[in-house]
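One protein chain omitted, others in place.
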Amino acid sequence: MSLNIRPLLSALKRNPTGALLVALQVAITLAVLVNAAWIVHQRIEKIEQPAGINTRDTFVLVVSGSSNKFDIAAAESEDLSYLRGLAGVAAATVTNGIPLTGNGGDTGLYLHPGERGRLVEAADMSFDQQGLKTLGVSLLAGRNFRPDEIEPYTPGKQAPAAEVIVTQALARTLFPQGSALGKTVYGGTPKTIIGIVSNFMGPQLGTPPYDTVIYPTLPGQYGGYYLLVRTQPGKRDAVLHEAKHHIGAAHRYGVVQYTQTLASAKRQMHSANRNVAILLVIVTALMVAVCCLGIFGLTTFNVGSRTRQIGTHRALGARQRDVVTHFLVEGALVLAGGALLGSILALLIGNWLTAHYALPRLNLAYLLAGILALTGVGELAAWQPARRAALIPPSVATRTV
Amino acid sequence: MTLSEAAMLRMQDISKIYRTDLIETHALRELSLEVRAGEFVAVSGPSGSGKTTFLNIAGLLETFDTGTYELDGRDVSRLSDDARSRIRNEKIGFIFQGFNLIPDLDIFDNVDVPLRYRRMKAPERRKRIESSLELVGLAARMKHLPSQLSGGQQQRVAIARAIAGDPALILADEPTGNLDSLMARQIMDLLEKINAMGTTVVLVTHDPELARRAERNIHIVDGVVLDPASQSHLPQPAPQVSGAAD
Partner (left out) sequence: MLGYYIRLALKSFRRTPGLTALMVGAIAFGIAACIVTLTVHHAMGRNPIWWKNNVLYAVTMDSWTPEHPYDPADPEHSPTMLTYRDATYLYGSDIPKRKALLAFVQGVLAGAPGQTAPLWAMTRATDSGFFHMFDVPFEYGGPWSAAADRGPKPVIVLSRRTNERLFGGRNSVGRTILWNNLRFRIVGVLNHWDPKPRYYDLSGGGTGNFGRPAPAFVPFKWGPMLHLFPNGHVSCWQAPGAKPIETYRQMLGSNCVWITMWVELPTAAQRERFLNFMNAYWAEQRTMGRFQRPRDNRLWKVSQWLKLHHIVSNDSRLLLRVAFAFLAVCLINTIGILLAKFLRGAPLAGVRRALGATRRQIFAQHLIEVTVLAVTGSCLGLALGAAGLAGVRALYAHSYSAYGALAHFDLIGIAWALALAAASTLIAGLYPAWRIGRVSPARYLKSQ
C-alpha cells in the first residue's frame, strides 16, 4: 500500500479553514488535558498524603461551659475517667483542638533564650500521657509524658510547659543538623524536648502540615475543651452516641457543643482538592468528546463532499482499505498539526501555572501521554466516516448528479 | 441618455479578462451588441466562446473590465453590488440549465424567493406566485418539493420563478439542456408565450434548432459578436457576416 502525502495535503488545502479549526480544537484540548491531568495528579498526591493518625476509630467531643461557674478542671477529669472506663474505648484524652480541621492553636518557637533568633511556627496540641496512644502516633525517640508532668487546667493561669514532645518533621525544622532530643526551645518559657514522635497532621493546616509541638497541659482557657477518643475497631459510632448522651447530661454548666469524627474531618480537609479534581476531570472529558466530534464532523464533511472523487478512485482500482487509510492519514495530519501547536500551548500554560499557582513544572511524560491519547481517540473518531467512505461504490463516478 | 428608447440591453466594447497566476483568458474582447425591448434573441456559439461570460455580465452576476453596459435605458456599468442585486431582482429573470431550484423549499416557496427579496406584502406575493404557476401549468403542485417533479416540470417552476417578479428581461442559459426533446419544446413554447406578452428574452444556447426559433440570432466566437445586425449603430461593421434568421 502506498501513501501519497502530497495529494492529501492538496485536499486539506481545499478546506484549509475546516482543518485549521479542528487543529485548533485539538491544540486547546491537548493543552488543557495535559495540564488538568497534571493538576489532578498533584491534588491526588495531596489527598494521599498520610494523616499520620488513626482517623478510622477516633472522634472528638467538644464541651463548652454555659456559664463562668463551669469548673473546667473538674469536668475534664470527670469526663476522662468516665471515658476511660467506658467499654469499647481504647484511649482518651483532653486536648485543645481537632487535628486536620484548622481548629486549634499555633506557637512560635525560638532557638535562643529571650525569643531571639530564628522563629519556627508550629501547630500546638496539648494533652496528657494518653494523647499519643489516642492519636495512634508512635514514639520514635525519647519518652512520653509522665502522669506527674501533666499540668491540669487552672482558671486564669496558663501552665508553663517545661517539657514538650515534637514531631519528627518539627525536630528537623528546628535542628536540621543533629538530634533535637534533649535540646531546649523558647517561647514564653524554656521548653526541653523530651520526645520525638512520628509525623502527623496537627490542627493547623497553614503551617507545614507535620510541624506540631505537644505540651503536657490540659486546656480550658477558652471556656471549654475537646475530648479526643479512640475506640476499638468498629465501635466508634456506638461509643460516640453513648458518650455524647452521657456527657451532655453530666455537667450542670457545660454542654456538648458538637462532635466530629476524624474520618469526616479528613474528608472535609480533602474535599476542596477532591472536588476540584472531579470538576476538572468532567470538563476535560467533555472537551475531549467535543474535540472528537469535531474530527468526526470534518471527516464526514470531507467524505461527503468528495463522493465522486472517491468513486473515481475506486473505479481506478483503489481498494476499500486504501480509502480508509486515506482518510485516517488525512485525520492524522490534522491531529499532528494540532498536537504540535497544543504542545507549545501546554508548555506555556504549564509555565504560567508554575509561576502563578506554585504548581510543580509539568512532567513531559504527561504531555507525551496526552498526545498519544488524544491522537488515538481522534483517529478513532475519524475511523467511522472513513469506513463509510470505503463503502462508496465505484459506480458513482459514472453517475451524473 | 443617448440611447434609442427601444434598447433593452446595450453593450459597448465590453472586455472581460480572467486572470490566474499563470494565464490570462480573454473571455470577451470589446464585445458590443444591442437587444431591443420585446425582442426574442438567441445567443449561440461554440463552447468556450464567451457565451456564459456574456450571460453573467448581462445578468449583472459578474463585473467587466472595460466598456459600458446599459440596461433598460440605465447605465449599469459601475454599480455597487447592492444596486446590481436590486436590478437583478426587479428587472431580470434567470432560467438555468440545471433549474437551480432550492431543494428544501416547496414549489410555492421557490417562486416566492425573488419576491421575498423585494419585500413585497404577502397577499401580493401570493397573487403573483399563483398567477405565474398558473401560466406554467403547475398551480396544482404548489406544495410539492422539487424532487417530486420531473425535470421539465422543475424547469417550468424555474420559469414561473423568473417571471413572478414581472421582469423586463429574461435570461435563459441552455434551459433545455437537461431535458428530452418533448419537454424542451414545451419550455420553448412557454418562453415564446412570455415573449409574446412583452418580455424581452435572451436565450443562450449552442443548439441551432432552438436558436432558429428566436427572432434574431447573435453569434459569439472568441469573445466577439459575429452578427452585423446587432452592431448596426457602430461605426465599423464587423468583417464577417453569418446568416441571420430574421
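Some observations on this one:
As written, the chains take the letters A and B, and residue 1 is the first residue of each chain.
To be clear about the criterion, a contact is a pair of C-beta atoms (placed from the backbone, for glycine too) under 8 Å apart; a residue touches a chain by one contact, two chains touch by 3 or more.
The model shown is predicted, which means the values in this text are computed figures rather than measured ones.
The chain not shown here is touched by just one of B:E62, B:E130, B:E192 or B:E215, and that residue is B:E62.
Considering the whole complex, the residue from A:S264, A:T312 or A:N363 that touches the absent chain is A:S264. In the full complex, the hidden chain is touched by chain B at residues 52, 56, 59, 61-62, 81-82, 85-86, 88-90, 94, 96-98, 100, 102-105, 113-114, 116-119, 161, 165, 173, 178. One chain is missing from the display, and on chain A it is touched by residues 15, 17-18, 21-22, 24-25, 28-29, 31-32, 36, 39, 64-69, 108, 114-116, 119, 156-158, 160, 188-189, 221-224, 248, 253, 255-258, 264, 267-268, 271-272, 275-276, 278-280, 283-284, 286-287, 290-291, 293-294, 297-298, 301, 304-305, 357, 401.
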